[in-house]
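Below is a slice of the complex: some chains, not all, each in place.
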Amino acid sequence: MKILVVNVNTTESMTQSIGDAARAVAGPGSQIVELTPTFGAESVEGNFESYLAAVAVMDAVVSYRDSYDAVVLAGFGEHGKEGVMELVETPVVDITEASAHLAMLLGDRFSVVTTLDRNVPPIEDRLLSYGLDRRCASVRSTGLSVLELEDADIAKAAITREAERALAEDNAEVIVLGCGGMAGLDREISKQLGIPVVEGVTAAVKLAESLVALELSTSKVRSYAAPNPKKITGWPLRHE
Amino acid sequence: MKILVVNVNTTESMTQSIGDAARAVAGPGSQIVELTPTFGAESVEGNFESYLAAVAVMDAVVSYRDSYDAVVLAGFGEHGKEGVMELVETPVVDITEASAHLAMLLGDRFSVVTTLDRNVPPIEDRLLSYGLDRRCASVRSTGLSVLELEDADIAKAAITREAERALAEDNAEVIVLGCGGMAGLDREISKQLGIPVVEGVTAAVKLAESLVALELSTSKVRSYAAPNPKKITGWPLRHE
Amino acid sequence: MKILVVNVNTTESMTQSIGDAARAVAGPGSQIVELTPTFGAESVEGNFESYLAAVAVMDAVVSYRDSYDAVVLAGFGEHGKEGVMELVETPVVDITEASAHLAMLLGDRFSVVTTLDRNVPPIEDRLLSYGLDRRCASVRSTGLSVLELEDADIAKAAITREAERALAEDNAEVIVLGCGGMAGLDREISKQLGIPVVEGVTAAVKLAESLVALELSTSKVRSYAAPNPKKITGWPLRHE
C-alpha cells in the first residue's frame, strides 16, 4: 500500500525527517510518499498559519496525481483533517488524533508536550473536537519554537523536563510528543523516563495501515461526503 | 466607527444582502464596509469549502488597506475566526458565536436552523469550540442549499417548519438562523412563531459596536498574539 | 430607550456608582434609571443575602411604575434573573452573564476576580447554570468585602494581584471584574495589565441596548412565560 504523509509547513528538511520517521515503522508492504505544501509558513505556530496549512495540505493532496491508499496529516494540533476527508476516498489520519488514540490504550491519562505556549489552546481545542479530551491530563509547552527543535539535545532536554512535570503534577502516565518536528525523539525519552512516549507520525502510519488492512475508510454519508458540485474560484491554489 | 463585514463566499449578491442587513441595524455612527473574498466557493457548504473560506477571508481582511474598528465574519458555522484574531488589532466577531450569545440571553435553550444536513456537525463543532454548546437544544437542517435560500418564500417556509419542530420536540425557546444567507428573514419568522429569532449578521454588528464602545479588543497575550515573524510563501493568496 | 439598572443591595452610594458607570457607556439615545431595593443587605455576600436580593430586585422592578425598555441586574453572581424574566416583557440582562459573554469574544479563556472567597462557589454555579462555565479558567477571590472595595486603591491593588495570578497560573487571557462594586475600575486595570478587562454593568448596558435595537426580548413560550394567575400573599414586599 502507498501512504501519503503530508507535512504542514514548507520546510523540506522537516518533510524529509517526517518521511524517515514514517518509513522506519511502516510495514513491509507499505510505501511512504512524503509531500510538502507549495505555500504557507516555514513552520506552523498559531491559528493563522494553521488555517493556511489546512488549505495548503488539501492543495498538496488534490494535486498529487498518482493513486494512494491512505493519507497521514503530519501537523500536530493543526486544522484541516475534515476537509481532506471530504476530498479523498481513502482513510485520512491526523497525527494529533493518532497519538491520543494510542496513548489512551496505554495508561490512565496522557499529557501532550508541545512547542510554544500559544499552541496549547489550539491543541486542547482539537482534542475537544475529536472527543479525545477527557483523558488528556494536560498540554504542556516547552517554550521552544518548531525550528528550535532541530537541535535534538535541546529538544530532548526541554521535552523531558516538561514530561517529568506532567508525571509528577498532572498524574499523566503516558506522554505524547506534540509536534511533527519531534519525530524520532520518542524512544530515547521513553527509555529515560520509563514510560511510554507516543509520537504522532509513527502512530498515524500504523493506524492508517490498520484501516487499509481492515478495508475501512471514511464514511461518506453525511459530514464527509464529497463536496457538492459548484463554482470554486482559484482552486487549487498552488504557488509554483 | 467602521465595521468590515466579510462574506465567506464569492457570490457578490450575497455580500450585498449581508451588507444591507448589517446597515439596517448599525448605530448612527457606524459605517459598514462589506468585503467579498477573491477566491473560494460561490457558497460554502462543508469542511473543504469552509477551510478555503477561512483563508480567503483572512486574505480579504489583510488586503483591505484602510483603517477600520471591527471585523464581522459572516459565515455561519465556518472556520477562521481564530486566525483573523491573530492578524488584526480590532475586535473580531463571528456570526455563529454572536447569535448564540444573544440567544442565550433570551430563553432557556436555543435551536439553530441551518441549510444542508452536512452543515449540522460543523456547526455543532464550532459551538463546542466556542463553549456555547450546552444550551443549544439542537441544530436542525432545512435541506436547502445556500443558493436555494434566495427564494425567500421557500426559505421562510422551510425554516418555519424546522423551527416549529425545534420548539415542540427539542424544547427550544429561541431560534437562531444558521446561515449568513438567511439575513433579513428573522423578524417575519419571529412574528409568525411568537418567539425571538436571532440572525447572526445583525447580532454580530451590535456586539462589534458594543466592544468598540467599551474599548475592548482581542487579548494579545497568548492564543491570539500576532503571528511570529517567519517566512511565509505565497501569502497573501489573492486571485485577481 | 430607557434602561432600568437595579442594584442588589440597599447602599444608595453604590446605586449611584453603578448608575454612573452605566451612563458613561450608554448610547446617545439611552436613558439610565437606577433603582435601589427597599429591603435586603447593605452589601450582598453569600446565598442568604443573594436570595433576599433576588426578591428585593423583583420587588423594585414591579414597583417601578413608568415604562422602560430593558432591565439590567447589577449583582455579580446573584440569583434572580429568571424571576425578573417572567415578570417583565422587556429584555433582562444580568451583569454576570453579560461580562462572560463579552469576555468569550475576546480570548481563549477568562477569569473572574471577585470579593470574598465565599462568593466563589455561587459565581461558579451561576456560570454553570447559564452554560457559560466551560471557558472560565477560574474564579478568584481578592479577600475584600464589597464595602472594602470603596477604597479604590486597595481594590485596584488586590484585583491586579489576582488577575496576574489568573494569567500566569490559570491561563486566563481576559479578566472579568466579579462585583458590581468594581464598576469604574476596568480601564485602568486593563491598561496596567495589557489585557482586556470586562466590567459587568457596562457590558450589560451595551447588550441590553443591542437587544432593544434588534427588537429582541425574552421568549415567553415556556420557562419565562408570565406567572400563572393565582393567590400570592404579601406581594410586593416593599419595606418603606
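Just so it is clear, A, B and C label the chains in written order, and each chain counts residues from 1 on its own.
Definition applied: a residue touches a chain if its C-beta (ideal position, glycine included) is under 8 Å from a C-beta of that chain, and two chains touch if they have at least 3 such contacts.
These numbers come from a predicted model, not from an experiment.
What's in place is 3 chains of the same protein, and the file's complete complex has 6 copies in all.
One rule holds for everything that comes next: only the chains that are shown with their structure count from here on.
To fit its Cα atoms onto chain B, chain A must turn through 180 degrees, a value rounded to the nearest 5. In this view the innermost chain, defined by its CA centroid being closest to the centroid of all protein CA atoms, is B. Among the other chains, A has the CA centre that is most remote from the centre of chain C. Each chain gets a centre from the mean of its Cα atoms; for chain A and chain B, those two points are 29 Å apart. Separating the CA-averaged centres of chain A and chain C is a span of 44 Å. In chain A, 121 are the positions where the chain touches two or more neighbouring chains simultaneously. Only residues 25, 27-28, 91, 93, 97, 101-102, 104-108, 130-132, 134-135, 167, 171, 173-174, 187, 194-196, 198, 202-203, 206-207, 209-211, 213-224 of chain B touch chain C when the two sit together in their complex. Contact residues on chain A toward chain B in their complex (touch as defined above): 10, 38-43, 45-52, 54-55, 58, 79-80, 82-87, 116-118, 121-122, 125, 128-129, 145, 222-225, 227-228, 230-235, 237, 239.
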